[in-house]
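A protein chain is absent from this complex, but the other protein chains hold their places.
Letters A and B name the chains as they come in the text, with residue numbers starting at 1 for each one.
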Amino acid sequence: MCLGIPGRITELRDGPLRTGTVDFDGVTRTVCLACEPDAQVGDYVLVHVGFAISRIDEAEAHRTLEALRELGQLEEELGPERTDP
Amino acid sequence: MKHLTEYRDGALVRRVLDDITRESTRPAVLMEVCGGQTHSFVRSGLDRMLPETITLVHGPGCPVCVTPLEVVDRALALARRPEVIFTSFGDMLRVPGTDGDLFSVRAAGGDVRVVYSPLDAVTIAAENPDREVVFFAIGFETTAPANAMSVAEAKRQGLPNYSVLVSHACVPGAMRAILGDSHNRVQAFLAAGHVCAVMGYHEYPPIAREFEVPIVVTGFEPVDLAHGVLTAVRQLESGRAEVENAYGRVVSEVGNVEAQVLINEVFELGDRVWRGIGMIPASGLHLRDAYRDFDACARFDVGAVHSEESARCIAGEILQGRRKPTDCAAFGTECTPENPLGATMVSSEGACAAYYRYERGPVCAGRVP
Partner (left out) sequence: MSDTARSPDRTCPLPLPHHDRIVLGHGSGGRLTADLVDRLFKPRLENPVLREGDDAAVVPAGALAESGEVALSTDAHIVRPLFFPGGDIGRLSICGTVNDLAMVGARPAWIAAAFIIEEGFATEDLDRIVRSAAAAAREAGVTVIAGDTKVAERGAVDGLFITTTGVGLVPTGRRSARANRVEPGDAVLVSGPLGDHGIAVLAARGDLALQTTIESDTAPLNGLVEALYASGAAVHALRDPTRGGAAAALNELAGASGVCVVIEEERVPVRREVAAACEILGFDPLHVANEGRLLAFVPEADVDRTLAAFHAQPYGAAACRIGRVEATPAGRVLLETGIGGTRIVDMPSGELLPRIC
């Protein structure tokens, strides 16, 4: 259910219905931001059928990727050869 | 694409797969609830890269697949009316009713239009005050805020010519129905990440406890899916049955509270029929009385519709994870995406269509020098 694509807010339009322009890697569209009242220009939102349903938590994204990248490293490398991001 | 491409990194997928293989010691049946996840597993080939201990069964989370035939027939009847502009997500146009599909209605002169967003349907209503605009409001919790907003907007703008044909489904009720079935095989769930983006996952701990089943909130890209599988395997291996979030960049425990308020403003929870499965208590959303004026079924008398399912289709069993598409005698022969017997072959995220498109027959692999 449900394609959800991350895009970056480039413009906000306040009005009776909060909308904004969201850039998806060079393709832009007007998106309803009514359910993301705190989202600001530069934030990434997850968009489904022209509607932002979530704001991407960049710090959490970073933490998840780092944790996954460290998987199996103990087994692979007998030394503590960690690389910093 | 930022926040997408990183999660298609082949090296990272293999790293997670290595851990899954190392840690998975006993057979495990996992259900990915959402059809979008099924599609992504099969499209990336990830399902075939999992160790043999793990069996994936595909869940009922495809709104197209579970829309009852009777509702599709109602949509066809509405779309045939000369005063109606019938608007729909592209997914529903090919779904066969008892007598044709929306494409054939269009070919016969019906005004059927594909929209990307429900709010685009509201715009069409505003631009065509002398026509009736009906929107086919299907979906799970993910789509509910947008569909609810379209109704709220039509009300705010005072558009008397906008209405919706609602077929909304909710996941937790279906998960309970699957787990409570005596034929249930599912040992762990990969919960639908985008449903949880809206609803959060605070509804799941009682389910995990009651049925002793791990529930892992999971995203849609290969890395996300592998992460979800690994998290579920670790729980199964250590005998835990908890709710964990493997899609933290998008999903929080409480979900999107504004979206939940919007859904509750327009819709109320109720029983609903799932195509191929039957009635599931508290598993659908229906328009509240305050918005009854926007109910297309109340506005137009489409008469009695006579709906008849194919007797050869086993979609119900597939949607509940009891059987696989390839277990069906009609799969790929009598039933294809061009001539589907049931909805799981129609929707691009339906399990049968995903198997047909990406996995039928042998696949070879070698490398280009």
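Definition applied: contacts are C-beta pairs under 8 Å (C-beta built on N, C-alpha and C of every residue); 3 or more make two chains touch, one makes a residue touch a chain.
Computed from a predicted structure; not experimentally measured.
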Omitted-chain contact residue, chosen from B:29, B:49, B:126 or B:269: B:49
Touch criterion as defined above, residue of B:89, B:247 or B:274 at the omitted chain: B:89
Of A:9, A:49 or A:68, the one touching the omitted chain in the full complex: A:49
Sole residue of B:97, B:110, B:139 or B:325 that reaches the chain not shown, by the stated touch rule: B:139
Where the unshown chain meets subunit B, residue by residue: 1, 4, 8-10, 13-14, 35-36, 39, 42-46, 48-49, 62-64, 89-91, 93-94, 103, 113-117, 120, 139, 143, 222, 337-338, 347-349, 356-366, 368-369
Where the unshown chain meets subunit A, residue by residue: 1-3, 5, 24-30, 47-50
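Operating definition for what follows: only the chains that are shown with their structure count from here on.
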Mean-CA-position distance for subunit B and subunit A (Å): 22
Of all residues in subunit B, those that touch subunit A in their complex: 1-4, 6, 12, 15-16, 18-19, 22, 34-36, 61-63, 89, 116-120, 139-140, 142-143, 145-146, 149, 153, 156, 192-195, 197-198, 220, 223, 227, 230, 246, 248-252, 256, 258-259, 262, 349
Subunit A - residues contacting subunit B, complex: 1-6, 8, 16-17, 24-25, 32, 34-37, 44, 46, 48-51, 53-54, 56-58, 60-61, 63-65, 68-69, 71-72, 75
